[in-house]
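For reference, the structure I am asking about is given below.
Missing here is one protein chain; the remaining ones are kept as they sit in the complex.
Up next, chain A:
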């Protein structure tokens, strides 16, 4: 069954959607969209380093994404506004990554594959990495769910209940780095944040509790991946961007539907 590239691509997309969407809820609730961008863009630097030192792309991207997220967490609140800081870091990392790649001699790499994903070339090994990473992220978020929610509501509320908000922030940072690393192959570094945010934003008007929002976002994420893949196959369009287009269409539908619901 895994011999078919379309099956592998579908499984890769669904796995990424599953892992990204519940984490994406926290990215939305905590207003970390730019933080996600910075982490994702930094990953291209990780890709360059991986290729230079013949390391697995996943490992390089994961390490650099983690370093980026940690650096941003440490230097935030020291003089610059968070969005300025993240803007500097995100685009610098992307630029250095792109420049770094050109120094690689003898390696002909398709940069577009890392910027926008190359889901149709997902191998069995990639699939293992993607689903392994997805399982890790789901387990991590599931395990810390209540503590994360409490810390998201109010740090002092969390402290009073014996929860360390800094530790929960670290959990999110780690999960984010893993999602970025597994999603590179699927949608590329430039569109990862879309997979995090759009499904969560799409289901917000229809969710009464955080849990339902997480589950519904995962469903929307997986559906976008699968439909996007079919559409890109039928129309011969780039798959990563097509997946994000499907998510964006669902978001528009949801916005209209919730507007109608409120008007009635």
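Throughout what follows, a residue touches a chain if its C-beta (ideal position, glycine included) is under 8 Å from a C-beta of that chain, and two chains touch if they have at least 3 such contacts; residues count from 1.
What we mean here is this: contacts and distances are computed from a predicted model.
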| item | value |
| --- | --- |
| Name of the absent chain as recorded in UniProt (options "ABC transporter permease", "Na+/H+ antiporter subunit E", "Zinc import ATP-binding protein ZnuC" or "Cobalt transport protein CbiN") | "Zinc import ATP-binding protein ZnuC" |
| Given A:7, A:84, A:123 or A:146, the one touching the chain that is not displayed | A:146 |
| Touching residue (missing chain; options A:99, A:160 or A:253) | A:160 |
| Touching residues on chain A - with respect to the absent chain | 28-31, 146-147, 149-150, 152-161, 163, 200-201, 204, 207-213 |
